[in-house]
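Down below is the structure, laid out as structure tokens.
Every protein chain but one is kept in place in this view of the complex.
Going by the order they are written in, the chains are A and B; count residues from 1 in each one.
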């Protein structure tokens, strides 16, 4: 007869273990939809909480997953702040009119090349496209001059990409914006033939390192991050920057925005402002993310090639059309 | 006066009638056996009396209190009816002592003594109290089940084939013990069984069920020697059933003429002879003669296959008979009958087909 209370107590205990997170949302602290790397966002959140006492609950996801999720949720979205790795996710939410415009002094933290003219969201970090190659197999001379050269059948089965990821889809967005639909379409078709699919940039770089492929189209910081840890996945890897305003020299902007539906707008604004402040950007320089800081004149990690030397193509982040990209990649059989 | 009264009880499972208009009276302190083949509805009747199942229509009264009235019923746990089922249904997770005490008030001061008394009553050693049911033999388990039911001093004890899982020897012994205990305690008992010998030896009243109906009710002797119909006759024991021409207290059959009750009307009928009434006699020229085709020995009895010598077209007769000196195969014999032959009711028979 003692069993009913025992079971009740057990289930009560079970659910009390779940509740701290549930409470966090009620006390007016922030819910952040985070598509940035978890470690980086966690470091930001912990330092911000230490400084302000505002607690942060994070939901981890991918850029376009979370952007579309916010669209689905609409007014009812529990999110206060949205962080991405790349700008297309930001653009999607912005076009749906779901962002709250940011305050002037927040926007002032970041130069206008790293934020849209609307001022509805803001750049918080930047990452450069690179061709990570196997330095035991390729020399400088063998490297493609432009990312468009990878469509050459000569590169068939020699290079890798993570087509499912938002990072790569942002790069395709840049190709589409710079080269137009026709060329992008044939480039994607060539890629379907010639590129080895990997799941995630890390996996692609690892593929290069163990000699499965000769090169991979990824972002720069995967290499530096691995070098800083054990170097186990990048010992044979070197980076090739395309420069010359090639689509392959595309620098992708990670963004942050506050949601119009948020009930904690002041704290949300404060978090975005803090990320773009000296303190927030210093995390990028000092931490293990190896992404480029874009705000408050913070310098990049000294191990990196300076952002100014990358000769990136000039692109309005608003011009990256994620829907078109996923449609074209789906048609090409990459998704 | 009737202690347990069942009136017009009916129960259907889908289109199948498990009980069809069953009525039964049980006197206080008596023992009634409900007997019938499997599927006859006897267990359903027992479950409705116990309160485990609901009736569609009809009433059940116990000691002038209504237990069942159509779809309304007193819940099982308030009826004060004890039950012992086929396998005892002892709780496997409880010790013997806890099983017996299950129905007793926990705070009752003489609880221990009651358990000990009951153990003595059923003839089990007190050392067994701490054992678990699976450590007991089948017979011991049934005794514990009886003690458990007796502990609540039931007004009525229902016995649902309680002996059928036991070995033959033990069965007889248990039946006598239970009869004795219930008789001494003066508890009214209803036994359900498919074993006609058990029913006949246990009860003062036998109720015979078939196809959801109660077909006959009476004392064991009465139903055995005067079954209502052919099927009942065969169900209750071996029988020799013969076509006969009745005329003023005599039945003329291919085997000869036998006396029947005087009030039987004249005409064609079927008559029943029990093996106990029949004796083999030396052949007599006045009576039809039979030839023994085959004789099989099975200890207490012989099973004989007999042929009518005068009527080669008559199918062979089978007769189980006891005796020390059985004439050998091929020899000729005659039959003698003790008492009167019973005339079966034709109408009842055809209705059952």
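Criterion: a contact is a pair of C-beta atoms (placed from the backbone, for glycine too) under 8 Å apart; a residue touches a chain by one contact, two chains touch by 3 or more.
Heads up, the rule we're going with is that contacts and distances are computed from a predicted model.
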- [ ] For the chain that's not shown, choose its UniProt protein name out of "Hydrogenase expression/formation protein HypE", "Tryptophan synthase alpha chain", "Iron ABC transporter permease" or "Carbamoyltransferase".
- [x] "Iron ABC transporter permease"
TODO: Kindly state which of the options B:31, B:148 or B:274 is in contact with the chain not pictured.
DONE: B:148
Task: Contact with the hidden chain (one of A:49, A:113, A:202 or A:277) - done: A:202
Task: Which residue of A:154, A:210 or A:303 touches the chain not shown here - done: A:210
Task: Selected from B:187, B:246 or B:280 as touching the chain missing from the view - done: B:187
Task: Residue touching the undisplayed chain, where the options are A:73, A:149 or A:321 - done: A:73
Task: Residues belonging to chain B that touch the chain removed from view - done: 47, 50-52, 54, 65-69, 71-83, 85-87, 89-93, 102-103, 105, 117-118, 120-123, 145, 148-150, 152-153, 155, 177, 180-181, 184-187
Task: Contact set of chain A toward the excluded chain (per top definition) - done: 1, 3-4, 7, 10-11, 13-18, 21-22, 24-25, 31, 37-39, 57-62, 64-69, 71-73, 76, 78, 164, 166, 169, 197-200, 202-203, 206, 210-212, 226, 229-230, 233, 326, 330, 333-335
